[in-house]
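One protein chain is absent from this view; the other protein chains keep their places.
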Amino acid sequence: MDAIKIKGMIQQLAKLNYQKMYLDDFLLTWEKSDDEVGATFLVAEILRGLREINISSRIFDSGLGISLFRDQSTRTRFSFASACNLLGLEVQDLDEGKSQVAHGETVRETANMVSFMADVIGIRDDMYIGKGNTYMREVSQAVKQGFLEGVLEQRPTLVNLQCDIDHPTQSMSDMLHIINHFGGVDNLKGKKLAMTWAYSPSYGKPLSVPQGIIGLMTRFGMDVVLAHPKGYEVMPEVETVAHSNATQNGSSFTKTDSMAEAFEGAHIVYPKSWAPFGAMERRTNLYGKGDFDGIDVLEKELLTKNADHKDWECTEKLMAATSEGRALYMHCLPADISGVSCQEGEVQAGVFDRYRVPLYKEASYKPYIIAAMILLSKVKHPADTLNSILESGISRMKSMVEI
Amino acid sequence: MDAIKIKGMIQQLAKLNYQKMYLDDFLLTWEKSDDEVGATFLVAEILRGLREINISSRIFDSGLGISLFRDQSTRTRFSFASACNLLGLEVQDLDEGKSQVAHGETVRETANMVSFMADVIGIRDDMYIGKGNTYMREVSQAVKQGFLEGVLEQRPTLVNLQCDIDHPTQSMSDMLHIINHFGGVDNLKGKKLAMTWAYSPSYGKPLSVPQGIIGLMTRFGMDVVLAHPKGYEVMPEVETVAHSNATQNGSSFTKTDSMAEAFEGAHIVYPKSWAPFGAMERRTNLYGKGDFDGIDVLEKELLTKNADHKDWECTEKLMAATSEGRALYMHCLPADISGVSCQEGEVQAGVFDRYRVPLYKEASYKPYIIAAMILLSKVKHPADTLNSILESGISRMKSMVEI
Partner (left out) sequence: MDAIKIKGMIQQLAKLNYQKMYLDDFLLTWEKSDDEVGATFLVAEILRGLREINISSRIFDSGLGISLFRDQSTRTRFSFASACNLLGLEVQDLDEGKSQVAHGETVRETANMVSFMADVIGIRDDMYIGKGNTYMREVSQAVKQGFLEGVLEQRPTLVNLQCDIDHPTQSMSDMLHIINHFGGVDNLKGKKLAMTWAYSPSYGKPLSVPQGIIGLMTRFGMDVVLAHPKGYEVMPEVETVAHSNATQNGSSFTKTDSMAEAFEGAHIVYPKSWAPFGAMERRTNLYGKGDFDGIDVLEKELLTKNADHKDWECTEKLMAATSEGRALYMHCLPADISGVSCQEGEVQAGVFDRYRVPLYKEASYKPYIIAAMILLSKVKHPADTLNSILESGISRMKSMVEI
């Protein structure tokens, strides 16, 4: 990356129509236009480029980024903290604990009480169908109101760090990885992407990754196949989004209950476990009643159900059936690797090993994607601001003689 | 807010006599002169104004703010973190846990060991009568000594974030809210403020809020009434402060055991629960012995005692009896709202709802009050420094074209 190339990307950015992102949240990718999604990718790449050539992209001299997590998560926490730090925000964590059921008054009040100096709020709340995204909108409404009423000096914007419906920071990072791997969006037309369920012995994982993938990847001309055993359906409203995307983009969205069929001729495979939909709904009901013992019982049940499908494993044999035997293997990490992190899991160790570097690169986009989402929601004229950052060229790290 | 108005406030500030605040702690409001209290309000308003017009008020390029909490507290933690961030300090939390009884040697040593880069220490220690403020003075003494002996390169100053005696960041924020609500200190003469006990089913709350209120609000010409059931007395030494304040300011401080009498004709009402004084003293003794089971038993006892006074609730009827039926309702939040956060509590939902926006605004002053306390204790010539900040006009957030 060099300054010329960055300048070129800023010029591209200036041509897009993304003004509506200013002072708005990033909650679901399908609420964003193609230009808005494209602007996010561009800004992420520009920020990464600036860092590579040691130019500071601090746009804040002070300010807070609030991380609000319902579940403990080291990686998401670090991604959000990295993004905030890159832009000059200090992170303050608010761990509410998974057992606390927040009511309307509490949400409204807490959201305002922690936001007096907050420029952005990142929320992760993915365990309960019908809850996480709703909660984010409550928080968003509360701080918007607080800003309008003069309680807050600025409107904190929200970044969805994973909810029950979508996982936009993951799917956007994944997509940017795909774009770079295949050398540009133009090369994706007609490529086959298999988003498939895989067996996991560890716990009932949220649906937000498969939903995020089919909701976003169907916008780029790729043929997306969703594969899972019966009972592991995703939310029907997200399937509708995927169908509608495919129609508008002249691509396809199909379903199958065969992992082999999904892998056949695929250019990209994304085998990953999630919990049975019925179990997710029951979990939400138990949660509503505060029945945490019931949730533990349910967890055991669903792991037993998972075990009926141990053959859903990403093997060398399956990989061999993909396009030229070398589809791009993807995962949001950490993966359940057979014989490494568990006895039988989502992927054979040999496959995982071969793709370790691409997998790490896939993950490496996330802090930049989050930073791009923040920047686009806080800065009124992003292209101009990025240009001025590039021109002024303030070092991120003093390492040269500067007298 | 605009630059002209801020400039005016800095000129006002320059006329006050507050030099003694430099390198000093902020522990009790009644240890501060009227000019010192006034300077704190002014600096808080100036800092808020600067933020409104996007001027950075970082006075530190690096440095730490240590938060030392004996009890978990999300809101106080965020207020302190916000204040530190506004000035350029990074917060490091030191959670000692409530069960740890600190001895002299440990206090002295720990205070120094965490302060090598500390510019300010914020302490919250409010649960034990006779302990919290004493502990703060021990820490203050330890770091002052450390500075004099060359162990520390700077003297960390202390901000009392709530102790057993006073809650200066709360009462000062509340007072600034009152001043702004009534359009200036001059309009407060003869106003009636009712600080009254209210019923709470949740836990035995500290006395620092009512004490902080009567210890500060009696200095502004208002007639302050303290109302509570028998057995809910506050510390006699603070009542003495309130009486003395009232005498010096030509106002009054009176007591009653009737909530209705306190509300009658009041311009400001502050109905809020606290624990019975006797229970607080017994808690301290149990704590001294490390008898935490005893503390749990006591907690149940005092909630039972509280329940004798469920009629101490801020109702619409009581509000109707206040001046013109529209006294300013205040609370330090979170409140026990009847039918919302509990069955029966401190305030009716209708009253709370009507005052939500003013309540949030009341809270919004706290980060600026804390930042003002820090600034006045660290900067030798605050008016000059604030002027130079205003003149140089460095953006808090880059949002405009700046080439």
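To keep things simple, chains are lettered A and B as they appear, and every chain counts its residues starting from 1.
What we mean here is this: a residue touches a chain if its C-beta (ideal position, glycine included) is under 8 Å from a C-beta of that chain, and two chains touch if they have at least 3 such contacts.
Since we're looking at a predicted model, the values are computed, not measured.
For the chain missing from the display, the contacting residue among B:Thr110, B:Asn180, B:Thr256 or B:Thr315 is B:Thr110, taking the whole complex into account. Touching the chain that is not shown, out of B:Asp24, B:Glu52, B:Glu90 or B:Glu233: B:Glu90 (per the contact rule at the top). Checked against the full complex, the candidates B:Lys189, B:Lys317 or B:His381 give a single residue touching the omitted chain, namely B:His381. Interface with the hidden chain, as seen from chain B, comprises residues 58-64, 90, 92, 94, 103, 105-106, 109-110, 112-114, 116-117, 119, 146, 149-153, 378-381, 384-385, 387-389, 391-392.
Touching residues on chain A toward the chain that is not drawn are 48, 51-52, 56-58, 74-75, 77-79, 81-82, 85-88, 90-91, 333-334, 337, 340-341, 357, 360-361, 363-364, 366-367, 394-403.
Methods note: only the chains that are shown with their structure count from here on.
The geometric centre of chain A is 40 Å away from that of chain B, both derived from CA atoms.
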